[in-house]
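Let's look at subunit A:
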Amino acid sequence: MATAELVLGLLSSGPAHGYDVKRGHDAWFPDSRPLAFGQVYTTLGRLERDGLVEVVDKTSGGGPDRTVYALTSKGRDHLADWLTDPVPPAWGSADEVLRKLVAAIRTGGDAAGFLARQRASHLRRIRELRETPADDDPTSPLVREYIVAHLDADLRWLDSALDRISEQRGAHQ
Partner candidate 1 sequence: MTLETLVQLSRSRTPADRSRVQLATATLALSGALLLGALRIARLGKGDLSEGVYSNYVAESGLRSGLIAILIILAVLTGGLAVQALRLGTAARERRLDALRLAGASRKQLRQLTVTDAAIAGLVGGLLSGPAYLLLSLLFGALPRMARILPGAEVLDLALWIPVVIAMTAAGAVIGSLLHRDGPLPPAAESAAHRRTGIIAGPVLIVLGLLTSRYLGYIASTIALAGIALLFLSMSAVWIRAVGRRLQRSSDPAYMLTGLRLVTDSRPASRICMLLGCCGFLAGTMANAIAGVHAENDRGGHAAFYTTGFGLTIAGLALVALTAMAGLIVGVADQLVDQRRQFASLTALGVDLPFLRRVIRRQLTAVAAPALATGLLLGTLIGLGRVVGGAVDPFEPGTLLIAVALTAGGWVLGQLGGTAAGYLLRNQLRDALDPENLRAA
Partner candidate 2 sequence: MSGQPVLELESVEYSYRRNTALRGVSLELKPGEVVAVTGASGCGKSTLLHCAAGILAPDAGVVRVDGQDLSALPEERRAALRRTKVGIVLQFGQLVPDLPLIDNVALPLLLDGHERGEAHVAARHWLEQVGIADDADAVPSELSGGQTQRAALARALVTGPSVVLADEPTGSLDSRAGQELLDVLLQAARYRGAALLMVTHDNVVASSADREIRLRDGLIQHEVSLR
């Protein structure tokens, strides 16, 4: 996960508190899981250790929520490199759906039923996304379309998995 680089990106417009970084992230990716505070502070700590960010201000008490961070020039270079490099295509990552399906088939569970329910759940998610209008900023519609496209790809795979399972069942009968 490129949370570290995202945090660099969120700091690129100017120094900010950890709280602002979290809020900024959630505004960039409104349809994704919100960033946890704990993760923000561990990430900032690691970036500071690597010299990619620096503490520019510490107000009263000096708790982590009162610390203001800024990008170093090394951090700015790192961000630029990250934005230039393409992402290597993912390995067949065994996500939850695939794990459940394989386990269901191997253990003789109701794989077709699971797939049907999974389809419904994916379809519902697409509708939720379509029913709440995307924010009127340059990136929100992009993020939205990305998620829908991926759900759609999942659904297509779910479709062919359903067909394959039905065929196998037909062949065994």
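In this text, contacts are C-beta pairs under 8 Å (C-beta built on N, C-alpha and C of every residue); 3 or more make two chains touch, one makes a residue touch a chain; residues count from 1.
On the choice of candidates, all candidates are chains of the complex that A comes from, given by their letters.
All of these numbers come straight from a predicted model, not from anything done at the bench.
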item: For subunit A, as assembled in this complex, the candidate in touch from 1 or 2; value: 2
item: Residue ranges of subunit A touching candidate 2 (in the complex, touch as defined); value: 112-113, 116-117, 119-120, 122-124, 126-127, 130, 148, 151-152, 155-156, 159, 162-163, 166
